[in-house]
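All protein chains but one are shown in place.
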Amino acid sequence: METIKINGEQESFSTIVTRESGQPVARCYQCGKCTAGCPVSFAFDLMPNQVIRMVQLDMKKQVLSSRSIWLCATCSTCTARCPRNIDLAAVMDSLRIIARREGVATAGRSRNVFLFNSNFLNSIRKYGRLFEFGTMLTFNLKSGRPFREADAGLAMLSKGKLKLTVQKPGGAAEVARIFDRVEAIEGGTVNCN
Amino acid sequence: MRTGVFICWCGSNIGGVVDVPRVVEVISSLPGVAYCSDYKYMCSEPGQDKIIKAVAEHHLDRVVVASCSPRLHEATFRSVLSRAGLNPYLFEMANIREHCSWVHQKEPEKATEKAVALIRRAVAKVNRLEPLYASTIPVTDRALVIGGGIAGIQAALDIADAGHQVILVEKEPSLGGKMAMLDKTFPTLDCSACISTPKMVVAAQHPNITLLTYAEVEKVTGYIGNFTVTIRQKARSVDHSKCTGCGTCWEKCPTRVPSEYDLGLGTRKAIYISFPQAVPNKPVIDREHCRQFTRGKCGVCQKVCPTGAIDYTQEDALIEERVGAIVLATGYDLFDWTRAYGEYGYGRYPDVISSLHFERMVNANGPTGGKILRPSDGQPPRRVVFVQCVGSRDEAKGREYCSRTCCMYTAKHAHQVLEKIPGASAYVFYIDVRCPGKAYEEFYQRTVSEGARYIRGRVSRIYPLGDRLVVRGADTLLGRPLEVEADLVVLATAMVPDKSAHKVARILGVTTDKDGFFQEVHPKLRPVETNTAGIFLAGACQGPKDIPDTVAQAGAAAAKVCVLLSRREINADPMVARINERLCTGCMTCRHVCPYRAIEARTVTGRQGTPERTVAFVNTGLCQGCGACSASCRCGAVDLSGFSNDQVMAEVAALCR
Partner (left out) sequence: MQLAYYPGCCWETSAREYDRSTRRVGKHLGIDLIDIPDWTCCGSSAGHSTSHLLATSLAARNLALAEEMGLDVVASCASCYQRLALARHELVTNEQLREQVNQITGRPFHGRIQVKSILEVIAALETAEISERVTKPLQGLKVAAYYGCLLVRPRPVQVDDPEDPQLIEKIMLAAGAETVDWSHKTECCGASLAMSNDQLALPMVASILRAAELSGANCIVCACPLCHFNLDRRQSQVNRSRGTDYHLPVFYFTQLLGVAMGLDPRALGVFDHFVDTSGILSLVS
């Protein structure tokens, strides 16, 4: 592992994250209680406390390209137990948002989450509500597993719990407008490829 | 009136910014100034001599020194005036350093103008000052120590050995406090009772110490040198003058209740002594559980007592005493983790205990006879996990501060587990290991080399799995969560002020800090004094600390008390409030705003025939000269000597010219 170099060229990533998440990241004293309680940590590459530590040290590239920020389930166990009242789940949210905004490439499991989110939002933008069947299918295809959960899907279908068509509510147009307006403010597409 | 103004250069501190010669020129021509000169260091010996000489040569009767902050040298220059034969209160300082040259270094011209204005103000004030005379207050040669733990005992012993009378008040039936509950003390591993009980006995037998146990201070009035305290001696139901401490009564008592001393792990009788080495070694009756008092029938102890010492009719007694100084030594309690830490079970898992619980277990006098056992099944644990910082360094659920002693006593506990249970293992979850004292780091390293495993990370959750407990923590050094299956979990809980501290603060009129500990005047330079003159602090009631620091602080508080008591009388500051009774309407607004309870109401009669009326009266011993009363008085009846309304208005006028 290479030496961490602090040589004045980095922009203050920690300031940006602090501002966007609204959380005082500098106050973390690395007690590790978040890591200890995180139920998904077994699948992480960086532990939650390490993510915060790297943010503190402006290690932007390493943080944004980690798997952890995508696999975080936002269960908020870390937030509930942090002795410094830092909402880590909010920090993770911000890191996902920044990663997407900066176009950081995702792969494997991270990409699955990314794709799932984009498909979900695509569906809402189009229909105002989630078209579950269509979204699942698109997600399966795009993530390269067309028959993922096919048996569950069939079981749901047989019980009438999977609708093959969608009913657009009247408010769908308003929802699309919300997407447009947010995009105008934040720049870039809210939906991704 | 002949006023002399002395302007200091303070080396280059003032002189490097303010144009001192020019200031001298301007001030010399001020009306009311008879003489003006300057010098490099006014506070030095030659500088002071210059003032004394000038006073004599030029017949000066008032002095202004333009230099640094009065907080630094007001006292210095007042004594110069005394030596020059002048009343020391005919003196005023103009701060042209902290308030001028130091803060306006980039604007020397404006700084010079400001210096002139500040001195003009000082001259305007000094010309209206009146001579003031410090009065003296007598000092009662007796001290009160509230709290009979090691802090209180040590302070009482030191004061008593110096030849002064001491009253030592303790609310529990016995002396000893928390120290007597401990088993061994770090870093020497001395038996705690062995080192504290001899002191307890000396304190009880010392000719200069009056010991009142099972007693609480109920009321305190008065001021430094002259406190009047009311102490409630709670009814013990046992006549200690007859009791020999033979123990027959508590042997035969039929009622068993959970022992507070053993934190509910053990039991005691309704007539009891808290622990075998209790001082005094004589029992009290717990009237809330005693059958004689709750149901009206029993009386066994009275029947078996060989000296007839049991007295059910005994009542609380109120004792009034006069003392000159008070030492607060009320000690600490442990943070109640069971209310805050749901992730550790809210206290529902019997094998998750606090550090004090562990201490009682490991104490040979404790509920398990010194054996470390699981409360759930009474079996010795094979793997013990210690969790540090429960309630400390945790502003989300506990206290922000570090409790100072837990790293050390946890190392001690881990050592004891490894020593007492062959084949056992000890794990300690920590954030930092703080070992600041003498031989402390060595003690911790010894525990590590004995096999205690230290894991850096907090514990997120503890939950039962079968008859064991799963402790889910993290090793941040390796960057992974870490789970330990434990038989017993010991939580190092935060140290908080004793539950009586809040009440005691109110009775004495002392302030507490943001965490409820008594507030010291200055944490570095004046750690044993409170803002209320004559009241001192010792031990954990001022902040979390271990026994060495407590004993040292108790000695310091005792020294301050001795300084006070060894004088027959002390000077009272004359810059206090004065009430013009002719103008006072008796509305008593001043009494409401006085933070020192220095104002009382008194009735006065006018000339023959006029009715009695109420006016305010200032107790000059308590008054600290803050001026709140003066500001609140609607009739202008209150004035502050040394800061009268007249003087202040003159200053304003001089500055605004």
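To keep things simple, chains are lettered A and B as they appear, and every chain counts its residues starting from 1.
Criterion: contacts are C-beta pairs under 8 Å (C-beta built on N, C-alpha and C of every residue); 3 or more make two chains touch, one makes a residue touch a chain.
Predicted model, so just to flag it, every value in this text is computed and none were measured.
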Residue of B:P464, B:G516 or B:G625 touching the missing chain in the full complex: B:P464
Identified contact with the non-displayed chain, of A:I4, A:A73, A:A107 or A:L141: A:A73
Residue ranges of chain A at the interface with the undisplayed chain: 20, 39-40, 42-43, 71, 73-77, 79-80, 87, 89, 93-94, 96-97, 100, 109, 112-113, 115-118, 120-121, 124, 128-130, 132, 136, 139, 148-149, 152, 155-156, 159-163, 169-172, 174-175, 177-179, 181-182, 185-186, 190
Missing-chain contacts mapped onto chain B: 341-343, 346, 463-466, 470
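Definition applied: only the chains that are shown with their structure count from here on.
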Sites on chain A touched by chain B in the complex: 29-38, 41-42, 46-47, 49-50, 77, 81-85
Residues on chain B engaged by chain A in the complex (per definition of touch): 343, 389, 393-398, 431, 456-461, 472-476, 479-482
